[in-house]
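Apart from one protein chain that is not included, each protein chain of the complex appears where it belongs.
After this line comes subunit A, so read on.
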Amino acid sequence: MGTSKVFVSGNEAAAIGVKLARAHVISAYPITPQTVVVERLSEMVEAGELKAEFIHVESEHSAMSAAMGASAVGARAFTATSSQGLLYMAECLHYASGGRFPIVMMNANRSLALPWSIYGDQRDSLSLLDSGWLQVYVEDAQESLDMMIQAYAIAEHKEVLTPVMVNLDGFVLTHTYELVEVPRQEDVDEFLPPFDTENKLDFENPKNMCFSSSPSDNMEFKYQQHKAALKASEVIKKVDQSYREKFGRGYGGLVDGYRCDDAEIILITLGSITGTCRVVVDELRSQGKKVGVLKIRFMRPFPEKEILDITRGAKVIGVLEKDISFGYEGTVYTNVNSALIKSGRIIKSYNFIAGLGGRDISREDIKYMYEYLEQAASGAEKECVKFINLGVDTDGE
């Protein structure tokens, strides 16, 4: 199988993935740090490398509306956004998932105002966890490219037909250059056939789409939508497996555990920080500590069973997230604890809130988290929700 290698940023890798997926329509409004992905796609369209309509829209709300219009006629639609832009299109996110339009969107994870910030954290996408979109968090540029192709295979699966949001950590991933392997177009074409759906506007089979429903039907539509999102769990695993067979790269489906088999202390992560955690795990393992890291790839559908399986032997778990649901705790932490308690398992769990507004999360910070968890496992009283690396004294408040 012939491939080529290119040195590109996460944004550029995503653009190559979209091109290989042969998107028909790209509608976008630029916002930092997403801008480069749509700039590259516009260049590809201009150069004739990608036969697609590129629609310059006046807002993110319009970007998603245009993507829905494209999807409604059976076109493969792509858009990308970030931060406030994602929130600006929030209304349309529910519309797209309710309409069962298999749109793929890249979101460059970025902090939310106020204070105004262009730097990365994951509060934008996690605050829209209930929008009905499947959400995947990728770790590097290669995974960004591969997931654009996988995302269409998942979204367009007849039993799923649900949009997918592919999340890249802002700047850390969107703007960092890496060597990336580009699959051949012929191989991608074999893996991802043209989008074909009956759920579209068609002169031969005219339909009413996106209509109202009264209380007598609305709940059934929502139940059906929920079932499709749950069904995506199996489809994600199958797509990942067949991608591995075809291209030699797979990502583990819903989750990716690293040195978790006999781990007593497991740190749960999302996205690009996982790489640094792996380095720390290797270092601590060399000191004889039984530690591991569990990367959640998909937040929706939530990998409940996989988390339970992987953490079965752990004495304590930590959840590291660049997110806070103000007045409570991290959203990932809430979801993980929900999975544990429903299974009847009581396990000590701690939440590390870190990296908000682009603050660096260092190896030392991660080592500190593992030490914190080790002390908790030994019976020390610890705060459940811990802000990491605050730059000022808080007098222990």
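In the analysis below, a residue touches a chain if its C-beta (ideal position, glycine included) is under 8 Å from a C-beta of that chain, and two chains touch if they have at least 3 such contacts; residues count from 1.
Here is the rule we use: contacts and distances are computed from a predicted model.
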Name check vs UniProt for the chain missing from the figure, options "Cytochrome ubiquinol oxidase subunit I", "Diguanylate phosphodiesterase", "MoxR family ATPase" or "4Fe-4S binding protein", returns "4Fe-4S binding protein"
Of the candidates A:Thr3, A:Ser59, A:Gln185 or A:Ser213, the residue in contact with the absent chain is A:Ser213
The listed residue (A:Phe7, A:Tyr223 or A:Tyr328) that touches the chain absent from the view is A:Tyr223
By the document's definition of touch, the residue of A:Leu161, A:Val239, A:Val332 or A:Ala376 touching the omitted chain is A:Leu161
Residue positions on subunit A contacting the omitted chain are 98-101, 161, 198-199, 206-214, 216-217, 220-221, 223-225, 227
